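Of the protein chains in this complex, all but one are displayed in their positions.
Chain IDs A and B follow the sequence of writing; residue 1 opens each chain.
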Amino acid sequence: MSSALSYAPYAVAFWLFVVGGFGITRSRNLIHCVLCLNVVQSSTYVLLLSIGFHLKAGAPIYSASNPPGSLAVDPILHALTLTDIVVGATVTALLLALAIQIYRRRGTIDPQHLRPMSE
Amino acid sequence: MSPKIRAVVFVISAIATFVVLVDASLGLDHFGSFTGAYSSMLLSVATKERHVLNVPSAVNFDYRGFDTLGEEYIFFAAVLGVLLIFGALHGSSTEHAGPMETREMPRETSAVVWIVAGLLPFLAAMAMDIGAHGQLTPGGGFQGGAVFASAVACIYLGLGLPAMFRVVREHFVDVLESLGALSFVGIGVGTLIATGAFLKNALPLGKTGETVSGGTIYVLSCAVFLEIACGLALLLVTFLKQMRKQGEDQQ
Partner (left out) sequence: MSVLYAVLYLAAAFTGAAVVFQRRPINQLFVFSLFGTVLTLLFFALHAPDVALSELAVGTVLIPVIVLIAIMKTGRV
C-alpha cells in the first residue's frame, strides 16, 4: 500500500494529462479548448518536478544557510520547466489570437461547427 | 462520428493510456528518492566552477545555454506570430487615430486606481530585482520578465485602456525586444569569436555572492529579461489594440 502511495504523484500527473485530453475532445468552445491544453502542459511540469524530488534534500539554490554542495533536488529539471512555463504561456496567447481570427472570419468558435472545407 | 461515440472512444483510449503510463512509471524510483548522476555531479561543481549560487540559472544560461537559445526563439516566433495574425506589422498603426473607446466597460473606481498605482512601481522594481539577481536568488530572466509583464497587465486592469497605450509605446517596446533577442545570439557569437566555443562563459567570473558574478550568466539573464518583459508587454498591447478596434466598429 505504501508503495502505491509512493507512485501516486506520478499518477496525478497522468490524470491531469488524460483529463486535459478529454476536455479537448469534448470542447464546444475554442477558448475552453486552449485552457484544457494548458492543463495538459501543466501535467508535464508536475511530472518533471515529481521525478526530480528528493525528500531529504533542499532547494538547488545555495546561500549562507544552505552551503554549496549540499544535497538538493534536481536542478536540470527545474531549468527545463521554468523556461517551458513562460514559453507555453506565449504559445497559448498565439492560439488565442488564432481563435479570435477564426471568430472574425467564420462567426463561430465552436469546433464542431468548424469544418475545414465547408465554405 | 457523433460526439457521444467520439467521447466513448476517447475514454477507452484514455484509460488504456493511463494504465500504460502508470505501468511505465513503476520503473522509476519511489517518489522522493531521486539520485541522478548528472544532477549530483552538477550540484557539486556548479558553484565552484561558475561562482553562482542559483544552480538552475547556471544550467539555463551556461551548461545548457543552447537549449535556452531555442526556447527564447520559440518565444520570439510566437510573439511575431501574434503580431502577424493581428496585422499589426504593416502600417495598421492606427493607435493614435480615432478616439479611445471605452464605452463597453464601467469606469474604474478610485479604490482600484489607487491600489494599482501604488502597487505598480513596487511590482516593476521587484521584477527587475528578480531578473537582475538571477545568479544569486531564485529568479532570472524568465521569471523577472513574467513578473514585469504582470505589472504591465495591471496597468490595463487598474488604469484602463488609454493609460495602457500611453505608457507602453509599441515601437519602442518592439525595438527593445528585438535588442534582447539579438544580444543573446550576439553574446554567443562574441564568445565564439573570443574563445572558439559558442556561449562559453568567457567573461570574468567574479566572486560568489556578489551582484556581478557568473560571467555571461549574469549578462544573458539580463538579455532574456529584456526580451521576455518587452515581448509579453508587446503581446498584451497587441491584444488590447483589438479591443479598441471593436469599440470603433461599434460606433
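By definition in this document, a residue touches a chain if its C-beta (ideal position, glycine included) is under 8 Å from a C-beta of that chain, and two chains touch if they have at least 3 such contacts.
Small disclaimer: the values here were computed from a predicted structure and weren't measured.
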Response to the item:
Neighbours of the unshown chain, displayed set only, are A, B
Worksheet entry | Identified contact with the non-displayed chain, of B:T17, B:T208 or B:Q242 | B:Q242
Item to complete: Taking the full complex into account, find the residue in B:F142, B:F165 or B:F184 that is in contact with the omitted chain.
Response: B:F142
Discussion item. Tell me which stretches of chain A touch the chain missing from the display.
Written reply: 5-6, 8-9, 12, 15-16, 19-20, 22-23, 28-29, 31-32, 34-36, 38-39, 42-43, 45-46, 49-50, 53, 55, 57-61, 72-73, 78, 81-82, 85-86, 88-89, 92-93, 96-97, 99-100, 103, 109
Practice prompt. Could you list which residues of chain B touch the chain missing from the display?
Written response: 31-32, 54, 56-57, 104, 130, 138-140, 142-143, 146-147, 149-150, 153-154, 156-157, 232, 235-236, 239-240, 242-243, 246
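Simple rule for what comes next: only the chains that are shown with their structure count from here on.
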Response to the item:
The chain B residues in contact with chain A across the complex are 3, 6-7, 10-11, 14, 17-18, 21-22, 25-26, 28, 30-36, 38-39, 42-44, 46-48, 53-60, 64, 67-68, 71, 74-75, 78-79, 81-82, 85-86, 137-138, 140, 142-143, 145-146, 208, 228, 231-232, 235, 239, 242
Worksheet item: Contact residues on chain A for chain B in the complex?
Response: 3, 6-11, 14-15, 17-18, 21-22, 25-26, 50-55, 59-63, 68-69, 71-76, 78-80, 82-87, 89-91, 93-94, 97-98, 100-101, 112
